[in-house]
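Left out: one protein chain. Kept in place: all the others.
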Amino acid sequence: MSVEKRQYYFDQSKGMGIIVKTVTRLTVGIVFLFGINVALKGHLVPGGGVAGGGAIALALLSLILAFGKETALKNINRKRITMIATLGMMMFLFLGLIGLIGGNLFSTHFMDNEGKFGILKANIIPLFNIAICLLVGSGVYTIFITLIMLQVRKGSDK
Amino acid sequence: MIELYILLILMIIGSIIALEVRDLLSSVILVGTVGVCLSIGFIMLKAPDLAMTQLIVQILLVLILIRATISKDVRFINSKKEFGIFIIVIIGLAVFINFADEVVNNLPIFGKPIMWVSQTYLKNALNSTDVVNLVSKISLDYRIFDTFGAMIALFTAVIGVLAIGRQRSQEKD
Partner (left out) sequence: MIYLLCFVLFGVGMYGLLVKKNIIKLIMSMMISSYAIHIFLIASGFRRHGRAPVLDLSNNMQKAVMVDPLPQTLVLISIIVGAAGIALLCVVAIRLYQKFGTFDITKMKEEIED
């Protein structure tokens, strides 16, 4: 560990203490992978896109809570995370609209069912789960960082 | 199902205390315990998807509510009670529970549901795809428009939070 990093770890002014920082650094990746796992296996085991996206958002939130908002928001700022939310919504919409090609109904299954793609044996339902996961995770994260930026001060808006 | 009765009574007591206590932070945490009790109840009623979703959403909501009440000068409530409104509301709720009793007597018995629409879903469960989890199958295949509407609502809420939560006063400073 470099000297600057070590100084940062012992700096008590940003975020919480050193124990919380170390434990968060160890667990945040596991929680993130758990969220991706729940979202991708939504058609096989209980879970789904909503729970997976919520778990991903919780991993990012624990980063903010432990390390302080300046460190966490350095790479993941509001513009990028809003773009990911919009991407999820557009993915959901276009997956539905592709089914309209050829005079079929909304969200018709357009892949074949022979299981050529391995994970896509369940047709387009995992893709819908991924879209929901992107939208829920980044949307909840956007809501929370907007709340953190808001300062609760008495009568500051008068 | 004696555990379910205990859980529901616990939820009722918890929500009454959460509404009556004067400390706002304790109240938020009590609502969190009520949500966790609901999650355990979903597991008892054989709904594991909902248990996971409820637990994660509950943690997020408690974080958001704590963020709203974190500043120290708003934590305690000092307001006098008005007993007229209190008594009228209690009488109204007693009438409501009385009518609810008659409604409950006309519902199907607990433990024997009328699965009318679900029969079709269960019959065609494995026809088109290999989706094993039936909740995922129904919500993303037969009832895709409901999920689409929910996602539109969530996206609109995100845009609304971004629009309402702008820091206009800070830019002026």
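A and B are the chain letters, set down in written order, and residue numbers restart from 1 in every chain.
Heads up, the rule we're going with is that a contact is a pair of C-beta atoms (placed from the backbone, for glycine too) under 8 Å apart; a residue touches a chain by one contact, two chains touch by 3 or more.
This is a predicted model, so every value here is computed, not measured.
**Q** Looking at the whole complex, which of A:V45, A:L65 or A:I84 touches the chain that is not displayed?
**A** A:V45
**Q** Which subunit A residues would touch the chain omitted from the figure, given the whole complex?
**A** 45-46, 48, 50, 136, 139-140, 143, 146-147, 150, 152-158
**Q** Going by the touch rule given at the top, which residues of subunit B touch the chain that is not shown?
**A** Contact residues on subunit B toward the absent chain are 1, 4-5, 8-9, 11-12, 15-16, 18-19, 24, 27-28, 31, 34-35, 38, 41-42, 45-50, 53-54, 57, 60-61, 64-65, 67-69, 74, 77, 79, 85-86, 89-90, 93, 96-97, 100-101, 104, 107-108, 110-113, 115, 117-118, 121-123, 125-126, 132-135, 138-139, 143, 146-147, 149-151, 153-154, 156-158, 160-161, 164-165, 169.
In the analysis below, only the chains that are shown with their structure count from here on.
**Q** Between subunit A and subunit B, tell me the centre distance in angstrom, where each centre is the average of that chain's C-alpha atoms.
**A** Those two chain centres are 22 Å apart.
**Q** What part of subunit B is in contact with subunit A in the complex they form?
**A** Its residues touching subunit A are 48-49, 52-53, 56-57, 59-60, 63-64, 67-68, 70-71, 73-74, 128-133, 135-137, 139-141, 144-145, 147-148, 151-152, 154-155, 157-158, 161-162, 165, 167-170.
**Q** With touch defined as at the start, can you tell me which subunit A residues reach subunit B in the complex?
**A** So the residues of subunit A in touch with subunit B come to 38, 42-48, 50-51, 54-55, 57-58, 61, 78, 82, 85, 89, 92, 96, 106-107, 109, 113, 115, 121-123, 125, 128-129, 132, 135-136, 139-140, 142-144, 146-154, 156-157.
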